[in-house]
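Attaching a single structure in structure tokens format; questions to follow.
Here the complex is missing a single protein chain, while all its other protein chains stay put.
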Amino acid sequence: MTVRVGVVGTGMIGSDHVARLSTQVAGAAVTAVFDVATDRAREVAASAGARSLASWQDVVAADDVDAVLVASPGEVHPEQVVACIAAGKPVLCEKPLATSAAQAVRVLEAEVASGRRSVQVGFMRRYDPGYLDVRRAITDGVIGEPLLAHAVHRNAGVPDFFRGEMALTDSVVHEIDVFRWLFGAEIAAVTVVPVRRSPLAAGDLRDPQLVVLELTGGQVVTVESFVNCRYGYDVRCEVVGSTGTVSLDNPRTTAVRTAGARSERVPADWQERFAPAYLEELRAWVDGLAAGRVDGPSTWDGYAATAVAEAAVRSSREGRRVDVELVPRPDLYA
Amino acid sequence: MTVRVGVVGTGMIGSDHVARLSTQVAGAAVTAVFDVATDRAREVAASAGARSLASWQDVVAADDVDAVLVASPGEVHPEQVVACIAAGKPVLCEKPLATSAAQAVRVLEAEVASGRRSVQVGFMRRYDPGYLDVRRAITDGVIGEPLLAHAVHRNAGVPDFFRGEMALTDSVVHEIDVFRWLFGAEIAAVTVVPVRRSPLAAGDLRDPQLVVLELTGGQVVTVESFVNCRYGYDVRCEVVGSTGTVSLDNPRTTAVRTAGARSERVPADWQERFAPAYLEELRAWVDGLAAGRVDGPSTWDGYAATAVAEAAVRSSREGRRVDVELVPRPDLYA
Amino acid sequence: MTVRVGVVGTGMIGSDHVARLSTQVAGAAVTAVFDVATDRAREVAASAGARSLASWQDVVAADDVDAVLVASPGEVHPEQVVACIAAGKPVLCEKPLATSAAQAVRVLEAEVASGRRSVQVGFMRRYDPGYLDVRRAITDGVIGEPLLAHAVHRNAGVPDFFRGEMALTDSVVHEIDVFRWLFGAEIAAVTVVPVRRSPLAAGDLRDPQLVVLELTGGQVVTVESFVNCRYGYDVRCEVVGSTGTVSLDNPRTTAVRTAGARSERVPADWQERFAPAYLEELRAWVDGLAAGRVDGPSTWDGYAATAVAEAAVRSSREGRRVDVELVPRPDLYA
Partner (left out) sequence: MTVRVGVVGTGMIGSDHVARLSTQVAGAAVTAVFDVATDRAREVAASAGARSLASWQDVVAADDVDAVLVASPGEVHPEQVVACIAAGKPVLCEKPLATSAAQAVRVLEAEVASGRRSVQVGFMRRYDPGYLDVRRAITDGVIGEPLLAHAVHRNAGVPDFFRGEMALTDSVVHEIDVFRWLFGAEIAAVTVVPVRRSPLAAGDLRDPQLVVLELTGGQVVTVESFVNCRYGYDVRCEVVGSTGTVSLDNPRTTAVRTAGARSERVPADWQERFAPAYLEELRAWVDGLAAGRVDGPSTWDGYAATAVAEAAVRSSREGRRVDVELVPRPDLYA
């Protein structure tokens, strides 16, 4: 049985997903796509043997679409995801689930009203072999009781449209989700500490930034966000427990020795670093659909991450520690 | 278009290939399988929605088989591959292509007579991201002119049926192929140096062994073969050039700090270490077939590796350096 | 010319210093020692061919004492250092210079009144080859403009007398000094963030703790203090600049591969980790004295570090960010 996927949004990440679904994921086929950039949509559709439709609504409604992948701009995610829920079609929504906690709650309510989980949020790091190793070390008790963590999230640079708070809502949101998942706890408070600005930071970007996350269990996480570090894409962390630590570095296999140094490559960008995670995410999603289940990162995870990112933005603007207030967690996500 | 694959041999590696082809390789389907262990064949066939046939000849002849994957014992490879050539069906033959150079020549002659390349030999390391990095460093000139290399090939342990010379014909054969490929040269001479025997080596195994390969370009490679090292599966190498070196280690992403040490995991076995390479090998083979080409490791590569392994066995038995004599290379493999 | 050193305090660190001065530092001799534990003092004196005197005042006054090393408990440091200044004898005072900023100011005033620098504070990390490498990378411009840093300071365990705030005043004080030195700036504010307590922390110890330092130049440093991490002594940091980073790890030269892992040793304790730094500190001090100069970490450095540690204690007690108020810096320390 082949899962027929409709894809809404064929920008960078959407078209990568189409390529993966059509050539690297067994049991999946892309049948319909939509993008406001019609030419691009047509081109991507052709590469996958799919149709390019006139609206995202057409994709959701199409008879030959069993499931939808939403890779449009974040602002329209809630409306599109809610439409998928209404149409009874499972959906994989790229992060963020919504650009405000209030919008995310709308999706949450729609899914709860539908009575079953059909939405997965694209927190692909949960499928990265490295993060899975970190999680296994924790759950296997290798480090004792987890107490705190340190993370850095660095990009060589960012596109021109990247504004100051997107570092929190688009980059750090990954750490927000990851540490909720690793610690099995919600984030209770956020403090964004201003840092000396990089002379290379473009526009009005506050860069780098330090984010301190406090979890409901008392664990603390420091996250450095630096989107103009220049030297590469560098995502690392160390989780500290009562008897040991586990740390995640860039995947390394080879090294060169030249000109006075032994050097290991740092990934150039997130596409290089997380390509295996994106692929695994899609495979698990498609395999799950074939088996009749949706069990990846949930609408609740998407909502909680959005709420924390929103609190981080407020902390950054107001220069103070901000408590995170979440709505009660519906039983559907117990 | 789906490439329909028939699989001959459903032992450990054959059944792994069936699983990969049916769930991880887009554009491929396993349609028929055969194994002398009939029950096992039936079980593997069922898992892939394929038929279990009465003989390997039936698999080769089947109308719904576009290409054949040979994963039977090495002794029968030549006969089966020659039959595929005769039937005009592309074949991916697990290493070794043959258990003697003379047998490998038979396959070479059959393929040359057919007038086109249709055989690929399963030297999966050429598809490993790490080895590809090593090769890229060489071809990009990062290390200057390549001059020599060092390699270790260690297994935690081996099955009971593993006899003394299989370390040369089944394990070191991978290094033989890899360094021919990395240096773009043939191996001209082999010397196996006896080493103090491990007290943990089973049966009559000579273990560890040191193999010195001399290439036609004057490059030299040391290969340590140790199939009872106990601590894990450890395949590493360093290629030394006139201005630098490039080295391959185990892929590492995470580390733990506990009990006085910072530790990185060593792979348990070749399945863990080379799973991505096997998958990539199959994908490239299937994609190539879909595009009408066979361009992986060739019959010539399989023949040359077998001839070198045979010389290594002779060196080990006779306690002396042995020259490798190859038949002239047919134009088909230029 | 031999520098004749009198040592006040022959506890763990004092007796280590005596051993180093008498056997590893050319141009130095220990001639007189004092400790309230008379037997211990006598024993240590004998090992170095020195006299054991009846009071620390006798050591300071002794004709055959050219310079004094103070390794007594921190509470009595100010009085002893001031006495050395009064006697016109150079002094190397173990950290902390004082247990309160007010006490440190007394020493500062005494030295300023004397008209010349004669006091060095025992911030030995400034002599560690690793930290010197980090500093060189910064001053050589390797990482661009330094913007922030992350540090961990972990001890396997601590003695029974170690109380909650000593982690700040005795351990983190090293990071306080190091980052003032690396960034060439004072620390303007401190925030201690409470962290989930380790179930293995003894007594009333708050452990681990997160300390956020904000420097006058806008740079920010995160310091994890964990004095019960169990697995070893682990002091590391990464300084992040506008175009790169430089990081300090434990010194490593050897690795073992056994039982499924490649492992590198973590130091057992600070004696192992920083033995070369202590030795270099003493050599530089003695060489400087022989050349008529005192140019190591100054009374000002000792005062500033104490003031920041005091602010950290206040932050921890009051649960808020605390500004650091320093007295004006005398010209003597320009």
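For reference, chains read A, B and C in written order, and residue numbers begin at 1 within each chain.
Criterion: contacts are C-beta pairs under 8 Å (C-beta built on N, C-alpha and C of every residue); 3 or more make two chains touch, one makes a residue touch a chain.
Quick caveat, the model's predicted, so the values are computed rather than measured.
Here the chain not displayed is in touch, across the complete complex, with A, B, C. Taking the complete complex into account, B:229 is the one of B:41, B:229, B:256 or B:324 that touches the chain left out. In the complete complex, the residue from B:4, B:42 or B:150 that touches the missing chain is B:150. Of the options A:196, A:257, A:273 or A:321, the residue whose C-beta touches the omitted chain is A:257. Within the full complex, the residue among B:55, B:243 or B:271 touching the omitted chain is B:243. Although one chain is not drawn, its touching partners on subunit A can still be listed: residues 231-232, 234, 250, 257-266, 268. Counting the whole complex, the residues of subunit B in touch with the unshown chain are 144-145, 147-148, 150, 152, 193-200, 208, 210, 212, 214-215, 217-220, 222, 224, 226, 228-231, 238, 240, 242-245.
If you put the missing chain back, the residues of subunit C touching it would be 22-28, 129-130, 133-134, 137, 142-143, 243-259, 283, 287.
As a convention for this text, only the chains that are shown with their structure count from here on.
Centre-to-centre separation of subunit B and subunit C, using mean CA positions: 57 Å.
The distance from the centre of subunit A to the centre of subunit B, each centre being the mean of the chain's C-alpha atoms, comes to 38 Å. Subunit A and subunit C have CA centres that are 43 Å apart. Multi-chain contact residues of subunit A (touching two or more other chains) are listed as 243-245.
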